[in-house]
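First the structure, which I've put down as structure tokens, then a few questions once you've had a look.
Yeah, one chain of the complex is gone here, protein chain that is, but the others are all in their spots.
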Amino acid sequence: MSTEKLLEIKNLKQHFKSGRKGVIKAVDGLNFDIYKGETFGLVGESGCGKSTTGRTIIRLYDATEGEVHFNGEDVHNVKNKEELKRFNREMQMIFQDPYASLNPRMKVEDIIAEGIDVHGLASNDQERKEIVVNLLETVGLNEDHANRYPHEFSGGQRQRLGIARALAVDPSFIIADEPISALDVSIQAQVVNLLKKLQDEKGLTYLFIAHDLSMVKYISDRIGVMYFGKMVELTDADELYKNPIHPYTKSLLSAIPLPDPNYERTRRRFNYDPADHDQSEEPEFREVRPGHWVLCTTKEMEQYQKDYPVT
Amino acid sequence: MVRYISERLVYMLITLLLIATMTFFLMKLLPGTPLSAADKLSEEQQAIVLEKYGLNDPLPVQYFNYIAGLFQGDLGLSFQFDNREVTTILLERMGPSMTLGAQSLILGTIIGMLLGLIAAIYHNGVVDYGSTLIAVIGKSIPSFVFAGILQFYLGVQWGLFPVALWEGWEYTVLPTIALAIFPIAIAARYMRTEMLEVLGSDFITTARAKGVNRFGVVFKHGLRNAMIPLVTIIGPLAVSLMTGTLVIENIFSVPGIGEQFVKSINTNDYPIIMGTTLFFSFLFILIILIIDLLYGLIDPRIRLTEGD
Amino acid sequence: GGGDEEGADEGSGNEGSESEQQEGEQGASGEQVLNLAESAEIPTMDSSMATDTIAFQWLGSTKDGLYRLDEEAQAEPGIAKDHEVSEDGTTYTFNLREDATWSNGDPVTANDFVYAWQRAVDPDQGSEYGPYMMSGVIQNAEAIAAGEMDVSELGVTAVDDYTLEVQLEQATPYFESLTAFGTFLPLNQEFVEEQGDSYAQEADTLLSNGPFKFESWDHGEGWTVVKNEDYWDAENVQLEQINVNVVKDIATGVNLYNSGEIDRTALSSEFVDEYRSSEEFQIKDEPTLFYIKMNQEDEVLSNVNARKAIQHAIDKQSMTDVILNNGSKPSTGHMPEGFVTHPETGEGFREMNGDLITSDLEKAKEHWSTAKEELGMEEVELEYLGGDTETAQKIDAYIKDQLEQLEGLTVNVTSVPFEVRLERDTNMNYQLQNSGWGPDYIDPNTFLNMWLTDGGNNHTGYSSEEYDSLINEANTDLAQEPEARWENFLEAEKLLMDDAVLAPLYQRSVAQLQKPYVNGVYVNPMGADYTYKYAYIEKE
Amino acid sequence: MENLLEVNNLHVSFDTYGGEVKAVRGVDFSVKKGETLAIVGESGSGKSVTTKALMGLIPQPPGRIKEGEILFEGKDLAKMKDKELANIRGKDIAMIFQDPMTSLNPTMKVGNQIMEGLIKHQKKSKSEAKERALELLKLVGIPNPEERIKQYPHQFSGGMRQRVVIAIALACNPKLLLADEPTTALDVTIQAQILEVMKDIQKEMDSGIVFITHDLGVVANVADRVAVMYAGKIVEIGKVDDIFYNPKHPYTWGLLGSMPSLESTEDELYAIPGSPPDLLNPPKGDAFAPRSDHAMKIDFEQEPPMFKVTEDHYAATWLLHEHAPHTEPPKSVQARMKGMASGSSEGDRK
Partner (left out) sequence: MENHKPSKDLFVPVDREAEEQHEIGRPSLSFWKDSMLRLRKNKAAMIGLVLLIIIAFMAIFGPYMNEYTANEQDLSQAKVPAKVEGLGWLGLDGTLSQIEEGETVEAAREDALARFSNDEENTEINVLNDGSDGSQARVEAIHDPYAAKDINNNFWFGTDGLGRDQWTRVWEGTRISLYIALLAAAIDMVIGVAYGGISAYYGGRVDNYMQRFIEIITGIPNLVVVVLMILIMDPGILSITIALVITGWIPMARIVRGQVLKLKNQEFVLASQTLGSSDGRVIRKHLVPNVTGLIIINTMFTIPSAIFFEAFLSFIGLGLPTPTASLGTLIDEGFKSLQIYPFILFWPALVLSALMIAFNVLADGLRDAFDPKMRE
């Protein structure tokens, strides 16, 4: 993992109109960077804005405010179509629902080749087919599958197809929006292993969105915890699990059941109440410890630093 | 709620105004004159008569006068019925049409819903096929054919009900039945499909898991949910029953508005055509509004004050 | 009558009954109640505004004009006891009876006529029939209608309450029968003005001075008239009540008739087959003619041979026997059978002039080939403007088929509503047109004067000096000489046929069923279709 | 203790266009009073069908119970008529469904939905039923029950709805509670709360619970015993500790191995390859064999019987046969077994 920033997100905001006057602040001022070759995990409860963050980064939504720099260029300021296409090749996305993410009326070959077609990456059908077969093999499927339709595949296989589709344009950055949440436990590992393998082979960078914290911990180098459109804590994966600082993170971690009866018998859960925070000032995202960021007020920061366990 | 309704009413007014405008200009495209004895009169004489109705004014002036009249609730005077106010004529003719429309709508939807219900409960059984057949036939046989047969057998041959005319409740029986066929077919189809779908949904399983019996499941849990989509089609259905009944009105000699409308078209009675159009549109929009309110009653998820 | 539309026959005279209750009280016990059906609502009961048969029917039943038509369609006294005509035939002085009253008790006076007639031509009133019937007949009517003169200038004055003097533009031999026409009915000025806009809108906003008066009027549904006890001739009126229902569908009418709810119903050709041999079946002849108008401004139809071909090509007998099947007769000229008779001999016009145009395909084909030669055309396409009613469409389909027997002729039928056809007629925007005409008064003139060069209803481009002079002479110089006038008309009709201005089709009749116990109903050739004044019910 | 529920050789099939789907192919298990039996297994393995069969809620057609008995307090539910069953449903046996968003009637007030069963089974008057409904809502931790009882489901959040579903199930103090993935649709925090509520109630009422899930974490949390299902069969059943710390079936290994623990190192997760079998044509022999790393020839020919491991631990795999070569679970599973059994590794977590 390098320290070169691939992606810089500055004060990203995404507000949706709801009804006549209501506004949903799905994402409300995010700041974080993603380094080349790392896996950045994003966790948080349902509806906290994780998907919106991912989709805004990849420009499925126009950001209400803020900047997304990819390799130093502001993605959201590109107006030129060619430029945009370039970004589309660099940045790809894997979706949550393996059933909804594949067009049921298209053959696997055409699904995977969509990127190839859009960007004209194959000069003829022969080449196109070769690329597709290659991709299928990369994700652990084979040539026979190219002529089938998505409904003939199981969830795990579908997710592989989704990955193959994303890989077709040879991206350097992939946003994986809960790629395994909808899968069977037994299949989840297949997909996670595949993602890791691809990362090793192709030097990919991931933004890995999930709510299953044990998986996130396993796959991520650094993890950001979101709560109501805001990032409340961001640090190394291990650090987060060992020394969670923000009370919401603590509560979240304490709620995860682990496949270990003994542990479960002793686990204690913490409740998180946003009202417990120091209300005297607007909280800000601060570096409480090197590389460990927390959303807090100055007062809280002092407190957190004091409480931090000495190792 | 009140705000919602008043907003809708304002919107309705604008729509009506647009419709009035459209029909007004459409009307001007109609060939022919509204004069009933145009063949007797020289062109000068015709012009004099038309003058009396303001039909020689430039179009914008006519339009302005018409709209101005509208705002005072004045739809103008009929040509074919000299000097009679369109409003009066509409009010008179509305009654029978509405009566028939409402009766057949109620009868039709109730019978149709029952048929659909039975079909859904005894899914794939003889009853199901039977009721589906009735529904298909109801949709496939023109109502006037059905009406003719009803009149001949139930009226003339067996003398069960008055053959035609409009002189009391018993006179509404045959036309109501003739009209009800279509809503029966539609309601039965919808009910069946929706009920089947509802019966397959999770909350029905929950209800059954509670120990609710079949009857309770269908009537207490299924019906209301299955009715939601039905309500949507009842709107247009109601309008077409209350306005498009002219064939039935003709056959049973019912002094209704549909028949009047076609007559007006044939005689170029612009004020009545426009008045009827506006009235129909008004009725339509009003029914849609009522249906939307009904939705709120049937489906608590729809809150009219929320969202848009 | 007037510009007639085929299909108006569909049910002009279906009848209906009143409520069960009334039937229980009166109908069943054989009382003097007549149950009728009409095919449409009464458009208006304002005699100035009336234009159609239903309005004239019920105006005629509830009102008396100066004269009314008797069984033989001759004028019989109404409000007028008698009248004198001046030497030059332009001044009529009517002596009114003094015992006639309105149903509100007011006497019927000469002023009621003056008011009514003035109102009919007053441009502010917007009457259509007023100007039509009176222009060129009553002095100054035309100018008044055009707004160029005050209504008070109309040639009608009340000499006293019971003496009415009418000044005509010129001698008008048929003026007497005109006074029986609806537009000439009197109006009670005080009442009409009091009611204002609502005059004649409801049963209680109109007055009657005739045999019957309105008891109720449910618009769209029907109406009931009852015997007017204050009628001057009430002792001759036997019917107590007439119930009328609006019944639009022929089959419905027949069903109602069969279930005993109405006493008379019209039959369409299909039903005629079923009821032809019934004792209750009857055919009502009408002096209404149907014919094809041919636009002479059209390239093809400007050719007289082409027109003659069309005149002869159609097998009219089959048409009346099979399609119409209601007693209608093929017409062979432009004067209905049994309409007018020679002033002296009493011989019928039709009989005297004979069958001018007969069906003769051979002849038609001859004319047609001549025409094609003259025109230098092999293929001819003509548009045929027809009505949109059931009967009209059938007839038109038949005529298309018949005409296409002429080699190289293609006929395209366009079916349009009556109003549209009239407009296209006025603008002469047609080639062939199925047209009809019923008389407005009893005189050959009503059929023949419209083909004058400037005839209000010509619209064929036909212009013949000879024809014009024949008709004009008949109406001016010969106005006082009935026989010579008659000759002129005979001449004129022949000329009309010879010039092939139109192709006669048929004279309409109406087939109907009428209960045998209905008696004394007169059928009139113009104005109101029926006279119920003398009708009575006679059940065993 | 006596078995509250005993299921013997249950077979359930669905007749579809494609043919007969043998969704459950011979399932045996039992549940005692106060005990929680968790059923795990991948999607489509027949967990829901099994529980629905217990309640007689298999849609018929296309489904039918082909064979087997379901003894509830000694009576065979499989042979009962729908009418009789209706008297047991909701009263003695209650069910909680997976999706709180769809398992409540959207057009009926929440209160009425809770009261419905009470009025039917306990012949309570409306006001009594309402009392009890309020009590239940309080019990499952819904604040403001007086308000809430008059509201409709859409006015509740997902977590609260699931509580309502639980309240409905608990209304008549059922002896047996069938919970079909009651928390899968919920956030972890809410899931944790719901699980706590359920456990509290079980303690109070001493009811038996059949808990379906595929989340092994949840299993570890709630279960006394665990049944692992695969392709319509139970392939391993035993005490929770047996299953987690001494699993015998390769599928169970796969399940456990594919869950990363918070401690797990960088090595690959153990992934079960392939995809589940097609129940239209279940494979001969051991259904799991095609996906098993340890498949033997016999697996493709004969179905393994249930081998007894300990008194209450059984597994259906030929690996337990005396002739079978000794096979060790994959490393990741072993590490977990060791680490966890010692119970020490979690010590430093807060």
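List of remarks:
As written, the chains take the letters A, B, C and D, and residue 1 is the first residue of each chain.
Everything below uses one rule, namely that contacts are C-beta pairs under 8 Å (C-beta built on N, C-alpha and C of every residue); 3 or more make two chains touch, one makes a residue touch a chain.
Keep in mind it's a predicted model, so treat the numbers as computed, not measured.
For the omitted chain, the shown partners it touches in the full complex are A, B, C, D. Considering the whole complex, the residue from A:Ile58, A:Val75, A:Ala176 or A:Leu252 that touches the absent chain is A:Ile58.
When the omitted chain is restored, the residue from C:Ala55, C:Ala100, C:Ala251 or C:Val510 that touches it is C:Ala251. Of the listed positions A:Thr39, A:Ser101 or A:Thr235, the one in contact with the omitted chain in the full complex is A:Ser101. Only one residue from B:Gly69, B:Gly148, B:Pro229 or B:Gly296 touches the chain missing from this view: B:Gly148. Checked against the hidden chain, the listed residues C:Glu274, C:Glu297, C:Glu347 or C:Glu407 yield one contact partner: C:Glu274.
Counting over the whole complex, chain D has residues 16-18, 62, 273-275, 278, 281, 290-302, 305-308, 318, 321, 323-325 touching the chain that is not drawn. For chain A, the residues in touch with the chain missing from this view are 55, 58-60, 84-85, 88-89, 91-93, 95-97, 100-107, 110-111, 114-115, 118-119, 140-142, 144-145, 147-149, 151-153, 157, 162, 165-166, 168-169. Residues of chain C in contact with the chain left out of this view: 250-251, 254, 268-271, 273-274, 276-278, 315, 318-319, 321-323, 386, 388-390, 393-394, 396-398, 400-401, 413-417.
We adopt the following convention: only the chains that are shown with their structure count from here on.
Interface comparison, B-C versus B-D: the higher number of contacting C-beta pairs is recorded for B-C.
Central chain assignment: B. Criterion: smallest distance from chain C-alpha mean to the mean of all protein C-alpha atoms. Inter-chain centre distance (chain B to chain D, centres taken as mean C-alpha positions): 53 Å.
The geometric centre of chain A is 31 Å away from that of chain D, both derived from CA atoms.
Partner chain A is touched in their complex by these residues of chain D: 42-43, 158, 187-189, 191-192, 195-196, 214-221, 223, 240-241, 244-245, 251, 254-262, 264, 268-273, 275-276, 336, 340-341, 343, 346, 350.
Here chain A touches chain D in the complex through residues 45-46, 154-157, 184-190, 192-193, 196, 211, 213-215, 217-218, 241, 250-252, 254-264, 266-267, 269, 272, going by the rule given at the top.
The residues of chain B lying in touch with chain C in their complex are 31-45, 48-49, 51-53, 80-84, 89, 92-93, 96, 148, 151-152, 155-156, 159, 162-168, 250-253, 255-256, 259-260, 263, 265-268.
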